[in-house]
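Just one protein chain is left out here, and the rest sit where they should.
Per-chain residue numbering starts at 1, and chain names A, B and C are given in the order in which the chains are listed.
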Amino acid sequence: MNRIPVAVLGATGTVGQKFITLLEGHSWFTVEEVVASSRSAGKQYKEACNWKQPTPIPKEIAEKIVKTTDEKLNSPLLFSGLDSSVAGPAEEKYANDGHFIISNSKNHRMDADVPLVIPELNADHFDIISKQPYKGGIVTNSNCSTMFLAMVLGPLHQAFGVSEVQVSTMQAISGAGYPGVPSMDILGNIVPYISGEEEKLEIEPQKILGSYKDGTITPAKMKISAQCARVPVFDGHTETLSIKFHKKPTPEQVKKVLADFTGEAQKLGLPSAPSRPIVVHEEPNRPQPFLDAWLEKGMVASVGRVRECSVLDIKMVIMGHNTVRGAAGAAILNGEALVKKGYIKV
Amino acid sequence: MNRIPVAVLGATGTVGQKFITLLEGHSWFTVEEVVASSRSAGKQYKEACNWKQPTPIPKEIAEKIVKTTDEKLNSPLLFSGLDSSVAGPAEEKYANDGHFIISNSKNHRMDADVPLVIPELNADHFDIISKQPYKGGIVTNSNCSTMFLAMVLGPLHQAFGVSEVQVSTMQAISGAGYPGVPSMDILGNIVPYISGEEEKLEIEPQKILGSYKDGTITPAKMKISAQCARVPVFDGHTETLSIKFHKKPTPEQVKKVLADFTGEAQKLGLPSAPSRPIVVHEEPNRPQPFLDAWLEKGMVASVGRVRECSVLDIKMVIMGHNTVRGAAGAAILNGEALVKKGYIKV
Amino acid sequence: MNRIPVAVLGATGTVGQKFITLLEGHSWFTVEEVVASSRSAGKQYKEACNWKQPTPIPKEIAEKIVKTTDEKLNSPLLFSGLDSSVAGPAEEKYANDGHFIISNSKNHRMDADVPLVIPELNADHFDIISKQPYKGGIVTNSNCSTMFLAMVLGPLHQAFGVSEVQVSTMQAISGAGYPGVPSMDILGNIVPYISGEEEKLEIEPQKILGSYKDGTITPAKMKISAQCARVPVFDGHTETLSIKFHKKPTPEQVKKVLADFTGEAQKLGLPSAPSRPIVVHEEPNRPQPFLDAWLEKGMVASVGRVRECSVLDIKMVIMGHNTVRGAAGAAILNGEALVKKGYIKV
Partner (left out) sequence: MNRIPVAVLGATGTVGQKFITLLEGHSWFTVEEVVASSRSAGKQYKEACNWKQPTPIPKEIAEKIVKTTDEKLNSPLLFSGLDSSVAGPAEEKYANDGHFIISNSKNHRMDADVPLVIPELNADHFDIISKQPYKGGIVTNSNCSTMFLAMVLGPLHQAFGVSEVQVSTMQAISGAGYPGVPSMDILGNIVPYISGEEEKLEIEPQKILGSYKDGTITPAKMKISAQCARVPVFDGHTETLSIKFHKKPTPEQVKKVLADFTGEAQKLGLPSAPSRPIVVHEEPNRPQPFLDAWLEKGMVASVGRVRECSVLDIKMVIMGHNTVRGAAGAAILNGEALVKKGYIKV
């Protein structure tokens, strides 16, 4: 098929840059439009953007003129890295205009008619788009820390029934965007607080793991308690989990369920889908951001140290690339699923 | 009174250097002897030592000749930063010779006749020294991460009864000594594993919070589940806690009990005792190692973000200086308590 | 004598906070007034300030009401950490009103009638204040990197005549203030550029080392070529130097001149003067920011690795605490010198 033209919204920001990096050479999509705030309007992308990726700006993007959110767009599919301060109404407007918005922002995530999708887990939730009042539609992916938590809880909930979760995170600075975290706050330091983060971790997984029927998502019933910290790591969110189950499994059973897991993204053969969504490590000191964040091009949830917990049932450490699988890569995978499942006619 | 001569064992290591730094100008003690491995024997301390403290070697120590563990010592009180690979038999030998050893090593901590003391919490445990077969005695302080956990659990257990604890740590590199953690492992990275650490955190608090009667320590009954990670922070261990109580308190009650707490160390007026052993922070993003590790000369446990937990009862973040209150400072405080309570005749 | 009331301008910024920290318990000065932008006006200092120092806000300062730069001040002596974007006119206004301003800002440093003073080197330059059109006066200290360069060049120029200097700096993030350098720019990275910094390093030392006669400062004649980089270090600027002399000395001669050096600040016995302004290290791997920045309470220039250079004559590494001796501490020392030399009647 011809490559589908897509736009990147919030293209100059950290997530926007990652969209552009990940979409370079994509087999289905081609970035036709880059959109940012009026401050960047009319400039070439390379002039408007404070590029912070370790690979250069793709040549075909560098000289594109940045459009503002006021302009009409031509692409049917829009990947949005817009800041949450402006994303809400902008995404509605685009959806009204007939576009499909794949949003990384929190604004519409918890709306009753907006799917919050991880294609390995709940691709059936896409159907709720039909309930939306728009000509097009809005689809969201989860918060970056939620992504790895939900990915791991998904198959475990299916197999053993998850009832309670304690999670403590150590999150990378790239998650806060640019300029984001001042170096004086984090160099050799820990900040044990990220505004709004714990709240997302405590409610998003239940929606993702919820059941969809007749236009309604019924959230999964489980209690999640989160504590979130910022650490001096560039990319890669690490999370320690402790989980209570309805049917207590052994660590070996947990590892087998996780290692064997594949989902709809793998069945559909989506271009950005990792061959295995979850990698289980056996070494005692893994996963580590530096060594494991880029496994399967940054699209997996790494799991390690699965063992018994004396308070709940099972504890473990999980980790994944927060701006790839946790943000831009997640949205691209959602876009691929939408196309493959026929929601977007191209 | 005249200053009591003390020896520092393992004087060239990270904990040994901290002993020497903290004992500079101490009002009761004066470092008369420095002891290290045979590799350092006969050298001046400044030649034998790869000094890594941000203040210079005290002048009166710099040219002292390093003694080996084979030599007879004159000081009644020995502060030991010996590595656990050699500490066990060495400490017994010194105790046999009539010295009091205040040890930072794990070797004898869990022995039935060895007190594991935090003077604010269980100074009454010192009495068990009388059960030891030595002319002198061995006294231990806890693991560095245990220190802050036990300090916080102590008054809460007294007030509300602690039944279950989840703890996830983010531990500074100085805790691993020198050369310790290779920079390639930790610069911009997290290592979610510290050998043997979780085991200590899961059993030491119960001994410290246990009751002493007739020469026997009965451990407190509580389940602790720990996950320990190394982070790129120089000094200061951060821990996220979630606690279940027999009588569930409100966050305000928890904060009041912690902020009001003082113990035997404060009553005795020990020179190294902080005025408050626990500092409760109200700012949402505290405690932080860089900002709070040196509160009260590094001798306090900082507590912040006390709030309800949807899985257990109360969650919070705690932090403290791992080589001061968590190691050398803890041992010095034990030494002071021993002297003040009359165990050491000087 | 009674303690002299002083004001701190720009009191909520990084340099302002350091002023307040260093002035706590000062034997001559007492902070009576704290001044900041209108955004902070009328608030208590502790509310207005995002405190980033490792020691708490001094109690007597925490609840002071912050004044704006529009208000009249009562203190005869003002320490200014105002941002250079506003410092110029504000400092003139205060001087007109009869205050003595000790400024850390670049705005007036190179003015013909403004002394740029390091009390160890050119305390005689203070006399140029008499040429100022103000009822009070303006005195400046150097850029933070200049401080350590000038301090080392001073005695060497006196002894051997400096003709050419190459300097390459590795500067700490605290030099950029708060929020300052984004963590995504500097964590595990080098930024080989600091706006305006090289220009200051290339002209300020000549003014400081210049001769004062009849109301005119004649700059020293030497060529300085600078390259400045930002590095992931919290406090402490490191600089590699290579120097060409009129009379080429041996490394031993250089070390002796530096180690023996004292200046007017030491002769006057100023409270903040280090006993030795320059510390010469013999270890091959020193000075280092972590180990040496706090020598003599952060008020010295550390020098190491003095050796022959095959291109110019002598090379070496220098380092010092950029926000203490390089900023707030330098200004306080200038204030002390002004008082001791009778420029300020109190």
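Quick note on the criterion: a contact is a pair of C-beta atoms (placed from the backbone, for glycine too) under 8 Å apart; a residue touches a chain by one contact, two chains touch by 3 or more.
Because the structure is predicted, anything quoted here is derived from the model rather than measured.
Engineer: Among the chains present, which touch the one that was left out?
Structural biologist: Within the full complex, the chain left out of view touches A, B, C.
Engineer: May I ask which residue of C:74, C:130, C:211 or C:225 touches the chain that does not appear here?
Structural biologist: C:225
Engineer: Considering the whole complex, which of A:293, A:311 or A:330 touches the chain not shown?
Structural biologist: Once the missing chain is taken into account, the touching residue is A:293.
Engineer: Need a quick check: the contact residues on chain C for the chain that isn't drawn.
Structural biologist: Counting only chain C, the missing chain is touched by 164-166, 168, 170, 188-193, 202, 223-225, 227, 229, 231-234, 236, 238, 240, 242, 244, 284-291, 304-305, 309-312, 315, 317, 319.
Engineer: Would you write out the residues of chain A that touch the absent chain, in ascending order?
Structural biologist: Contact residues on chain A toward the absent chain are 51-56, 187-188, 234, 290-291, 293-295.
Engineer: Touching the hidden chain in the full complex, which residues of chain B are there? Just list them.
Structural biologist: Answer for chain B: residues 14, 52, 173-174, 178-188, 232, 234 touch the chain left out.
We adopt the following convention: only the chains that are shown with their structure count from here on.
Engineer: Pick same or different for copies chain A and chain B, depending on whether their interface residues overlap by over half.
Structural biologist: Same: when the shared numbers are divided by all numbers used, the fraction is over half.
Engineer: Distance from the CA centroid of chain A to that of chain B, rounded to the nearest Å?
Structural biologist: 42
Engineer: What positions in chain B touch 2 or more of the other chains?
Structural biologist: 188, 234, 290-291
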